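Note that one protein chain is taken out, while the other chains of the complex remain in position.
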Amino acid sequence: MTTTLGIALMGTGRMAHVYGPKINAHPGLSLEVIYNPRMTSAQKAAAQYGGRAMDDLDAVLSDPAVDAVVIATPTDTHVDYIERAARAGKPIYCEKPLDQTLERVGRAMDALEAHPVPFMLGFNRRFDPDNRALREAVARGEIGRLNMLMSSSREPAPPPIEYVKASGGYFVDATIHDIDLLCWIAGERPVEVQAFGSCQFDPDIGALDDFDMTMTTLKMPSGLLCHINNSRSCAYGFDQRLEAFGDTGMVQTVNHRDDTLVRWDATRTEAREPLKHFFLERYDQSFYNALDEFHSALTEGRAPSATAADGRAALAIALACARSAREGRSIAPDY
Amino acid sequence: MTTTLGIALMGTGRMAHVYGPKINAHPGLSLEVIYNPRMTSAQKAAAQYGGRAMDDLDAVLSDPAVDAVVIATPTDTHVDYIERAARAGKPIYCEKPLDQTLERVGRAMDALEAHPVPFMLGFNRRFDPDNRALREAVARGEIGRLNMLMSSSREPAPPPIEYVKASGGYFVDATIHDIDLLCWIAGERPVEVQAFGSCQFDPDIGALDDFDMTMTTLKMPSGLLCHINNSRSCAYGFDQRLEAFGDTGMVQTVNHRDDTLVRWDATRTEAREPLKHFFLERYDQSFYNALDEFHSALTEGRAPSATAADGRAALAIALACARSAREGRSIAPDY
Amino acid sequence: MTTTLGIALMGTGRMAHVYGPKINAHPGLSLEVIYNPRMTSAQKAAAQYGGRAMDDLDAVLSDPAVDAVVIATPTDTHVDYIERAARAGKPIYCEKPLDQTLERVGRAMDALEAHPVPFMLGFNRRFDPDNRALREAVARGEIGRLNMLMSSSREPAPPPIEYVKASGGYFVDATIHDIDLLCWIAGERPVEVQAFGSCQFDPDIGALDDFDMTMTTLKMPSGLLCHINNSRSCAYGFDQRLEAFGDTGMVQTVNHRDDTLVRWDATRTEAREPLKHFFLERYDQSFYNALDEFHSALTEGRAPSATAADGRAALAIALACARSAREGRSIAPDY
Partner (left out) sequence: MTTTLGIALMGTGRMAHVYGPKINAHPGLSLEVIYNPRMTSAQKAAAQYGGRAMDDLDAVLSDPAVDAVVIATPTDTHVDYIERAARAGKPIYCEKPLDQTLERVGRAMDALEAHPVPFMLGFNRRFDPDNRALREAVARGEIGRLNMLMSSSREPAPPPIEYVKASGGYFVDATIHDIDLLCWIAGERPVEVQAFGSCQFDPDIGALDDFDMTMTTLKMPSGLLCHINNSRSCAYGFDQRLEAFGDTGMVQTVNHRDDTLVRWDATRTEAREPLKHFFLERYDQSFYNALDEFHSALTEGRAPSATAADGRAALAIALACARSAREGRSIAPDY
């Protein structure tokens, strides 16, 4: 039997449009409320996805139909909503990142300690079937002791410069995904990190003292070494690959495509189509699976698998990478 | 805007269990009735998938909530239900094959001529995204003039001998899928066929004078040559591959897997997992897409793309193959 | 220790240019004589590859420096040279085919029976490392009992029409390679064959009542079924692939390329270069290996592995295929 949880979806922006349809598709979730402080925005989203439009936060958090909140608001408001929802005793699913500063993340963690509601951070890539399959192969001992991990993560094109300005920098905005994924696979967190950054694609990003291409190395307590490369531009699409190297073997994930067609002609052979997906398509299933984990954890009375502490650690590591790239030395993350 | 069609699902066997959930998943279809002459079977299925259980065929076919029927009953009853539904003026989706004999298929076609209701035959593999992508690549002229087509279609294990006995023989039961697919891609039908059969896996199949492994060649009017190989057993799973060879290139489809993991160890490298899917998983999407084509054709007022004539032609070709294997000569199908 | 065999290379045409350098590269073979009835041709070849130019056949066959002959003359002279060399007691390596008629092949076999010198037929594809590896995997039982064999063999472009006229027809000229290869892998010969042919590329070939595209099926005594497809034209190069399907697995060979580069860009991903090789490059190693087998067999005192009987059987099967395509029925080869 499935227990149905009434959900208040906080926010009506891009990520709310990701979560809205997935809440509706999940048999155990019911979209009861869509909240935005501006009623017209809330109403527009509610017309699209159902649920009652609300602009009064207190009313949302005291609504008896609301069993849990899904926070999909701008990043700099996450902590405030977490504090409010925790105080109201509502279980929380919060889109990543918690925040861009350790200080404010600390505030959220304090609130969750004071009001220990179930909390899950939306590190969706953990819930991608391929990433899970790789982690399970490692956990099963298929490759023996894990010795190296690599993640190549390259976006098709730089985002609008306004997005970059608010992003907290490339390490905090993007590398944080790879960092969380690798730590989750490894089951440990780096003692030291090294990073280099370049600006190769968009000079406006360079003018902000930010990077659009980075290489990051993590050194784990066990001796495991991890490599991450990120790029804000990739001519052939959204390139997402993992490699785990152990002492008895290696396992890799490869890219997804819409079809399996293999093409041969006078100029190329065994060719596949370009990578048409960006993150919404590539990780579509992972967002659904993340909500499903939230639902399962709540109905089974256990803690969801991506915690606020995971979010804090990933942020601390990403900030250490940024500092390493700036200062030219290895940095021990401030856990 | 989506027009919703009320559906009567005829039958409660294996294929009804395929169609039931897909009717429910389709936003334009509503499962109104589940019919079985034995009320207890109808009730059991209705409890699972919804809709009203009915055991009175006249009542089903005169029910105002029933806009169309989906026939998923045993093959030897297809023609009778087609005659009844056509006379009642109900649009028909019928699981393949129409029947195992040309005589009875002729009766169904006569009924559809006398009562020209919309009719679609469930050649689901036409609606598989990979197969469609290959056909579209051919149609777009990506490989120039089409010169060869190959289909490898191998099942994991022989079906129960009772199934084989009622199957009409391996060509009529299985090769018919490849035949329809290749004719649909080619846009033409063979003038001559050749076939060989063996019994390599299950001697009980041989005792029925049937085959469990066949190779078939089709010669098309344009000079296009087609090869089909079928096997009732395949150690590494359900192997489904197409190859289209034209005068400027070639295009192939490859097998599906649950994940993209590529494994390397001391005994193997670049290895993928075995093919875990059988036809329900491998062609899951295609059954949904076939119902969607039925819905679209009806609401757009056009004929669905897999016709009774296609079914008759595929059967005539499959019977010609069986005769070729038996008589040791090329056979011209009896269209 | 290597025993060096003095070789008389018979002929100065295309195949002589294949064998000349390989005789020179082999440490156990010494190119002593190049023979052509026209002395100027013999002299030109001898200037290129070494050895004495000779135009007197009796002198060649009685030359004490000549331990064996390599016949690389036009096909319709093979039998005459075999008769002469056998009578002279010289071991013979003869380029395939023995001849285009069973009658003349019979004459060669009679001569070899009367004068039982070591004889090897140049079915070079047996000596290709990939083809050998596949055969060994089958022989080792890696795929269990062998149930299907497939060979795709497609040439980049039709040969000059003069070549086609003298070729004996497409089955005898080209399919014979695949036939020998599959029989050699299978360890058995077909009881029945079926074939279709088309003319899709060069109408001049059609005007000769010949085909430039064929599909052939062989039925083996064990129940094994074999498929061969051949094409005189292939836009992406010289396509050479085998597939062996057994009851516990499958093994395939794939095409060769000059480099391993995998290319990704905005229009294609994981693309490989076109197949640049034609048969001289693709099977370069196999010609050397075939001469090495001839050398090893002679120095070890055993029969070489590709016999005149193999050549007769392959021709009988190819002729049966041609007749099947012409008469529209299964044909039992005339062994």
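To keep things simple, chains are lettered A, B and C as they appear, and every chain counts its residues starting from 1.
One rule holds for everything that comes next: a contact is a pair of C-beta atoms (placed from the backbone, for glycine too) under 8 Å apart; a residue touches a chain by one contact, two chains touch by 3 or more.
A quick note: this is a predicted structure, and the numbers were derived from the prediction, not measured.
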Out of B:55, B:188, B:273 or B:293, only one touches the absent chain, namely B:273
Would you mind spotting which of A:134, A:215 or A:262 touches the chain that isn't drawn?
-> A:215
Give the residue, chosen from C:47, C:254, C:280 or C:303, that touches the chain omitted from the document.
-> C:254
Mind listing the chain B residues that contact the chain we can't see here?
-> 235-237, 239, 255, 257, 263-275
At which residues does chain A meet the chain that is not included here?
-> 143-145, 147-148, 150, 154, 192, 194-196, 198-201, 213-215, 217, 219, 223-227, 229, 231, 233-236, 239, 245-250, 328-330
Could you please point out the chain C residues that touch the chain left off the display?
-> 129-130, 133-134, 137, 142-143, 248-256, 258-266
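We take it that only the chains that are shown with their structure count from here on.
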If you tally contacts for every chain pair, which pair is highest?
-> B-C
Counting in whole Å, what is the centre-to-centre distance of chain A and chain B, each centre being its mean C-alpha position?
-> 41
Separation of chain B from chain C, taking each centre as the mean of its C-alpha atoms, in whole Å = 43
Can you list the residues of chain B that touch 2 or more other chains?
-> 143, 248-250
